[in-house]
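Let's turn to chain A:
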Amino acid sequence: MVAEAPTRKEALLSGSNLERVLRAGHFAVTAELGPPQSAEADVIREKAEYLKGTCDAVNITDNQTAIVRMSSIGAGTLVLAAGLEPVIQMTCRDRNRLAIQADLLGAYALGMNNLLCLSGDHQRFGNHPTAKNVYDIDSVQLIQMVAEMRDEKVFQCGDAFDGQEPRFFVGAAAAPFADPVEYRPYRLAKKVAAGADFFQTQLIYDVPAFAGYMEKVRELGLHEKSFILAGVGPLKSPGMARYMVNNVPGLLVPDELIERMTEAGAEWAGKSKDELTPEDKKARAAAWKAEGIQICIELIEQIREIEGVAGVHIMAIEWEEAVRPIVEGANLLPRPTFEEASA
Partner candidate 1 sequence: MKRVQELLAEIGLEPERVEMFNMSAAMAATFVEAATEMNQRIENLGPNPLRVPQTAGKGA
Partner candidate 2 sequence: MIVGEQKPLDEIKGLIGDAENVLVMGCGTCVTVCFAGGAREAATVATSLRMSTKLDGAPKQITEATVQRQCEWEYLEEVSAAVEGADAVVSLGCGVGVQAIAEKFTDAWVVPGLNTSFMGIPVEQGVWEERCAACGECVLGITAGICPIARCSKSLLNGPCGGSEDGHCEVDPETPCAWQLIHDRLNHMDRLEVLMNPQPPKNWKASRDGGPRRIVRDDLRRAAEQEE
């Protein structure tokens, strides 16, 4: 499906399952697993169970929305043990270049080999708004640093590794509709130049707008130098859709989709909160969720048709159970497996 591409796409850089799936030309599927705000290992095991067999790798968020949670690498260890491949998320908000490199050496030693490099949500939004942020380096510099750790076998300071270097499949985020919109394809190019192997985009609901972005990306030849996974996610309710439109920068949800969600709950419309029995509310939530999953499946089918899209990244926030029906509905099961081979 993916055309034979030059440069980065040829040699196996990390040997991760995700990298193999992409290089073999399969339409990749990644999902997301949010660690708990506690030291409860079973939460991770339970979520991993839902996701097992549905995706090629699963992102483990790093203090997402600046709320303290179990660390990405800690949770990643549990995910690995559960038989899933993690994508470690690493933000520049909480660690300087020393801590990032040290943690990545540890992560690689523990068997993790996918990394998503992020600048990180500002702490203003989290549960420790009086904290000091770090931002010693930014996401582009982080990409460059880990790519050089792998390819040049050096630390950021230039010192060579004495022993095994960490070999990560280096990912980055892309926000196709964030401001300034006209700069976004060039920002992707900048991250490719810095060494990004793959991208996971912000949630896409507006397929034509995303197709326009991808056209520009193809003009720049970026789809041949990196793998682009489109971010998708099931809507839970019309309210959630409206909330995201109003509160999440760079997110477009077409009215038509909000209308479909509203329509799914039409049976219960016009009734006040008090008139709805708990059973009503349950039935309405189920109807919304079913429609949300259906929309997500259709989005994947449409996005898959866009040239240069190498896979999807499914973000079912605190709704990991939704991933299987989505992947199943989009005919993306079973996920490819590989013989245990040397990298």
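Candidates were picked such that all candidates are chains of the complex that A comes from, given by their letters.
Operating definition for what follows: a residue touches a chain if its C-beta (ideal position, glycine included) is under 8 Å from a C-beta of that chain, and two chains touch if they have at least 3 such contacts; residues count from 1.
Just so it is clear, the structure is predicted and the values come from calculations on it, not from any experiment.
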Sticking to the defined contact criterion, which numbered candidate from 1 or 2 is in contact with chain A in this complex? 2
For chain A, which residues count as touching candidate 2 in their complex? 92-93, 97, 119-122, 124-125, 133, 135-141, 144-145, 156, 173, 175, 178-180, 183, 186-187, 189-190, 193-194, 202, 249-250
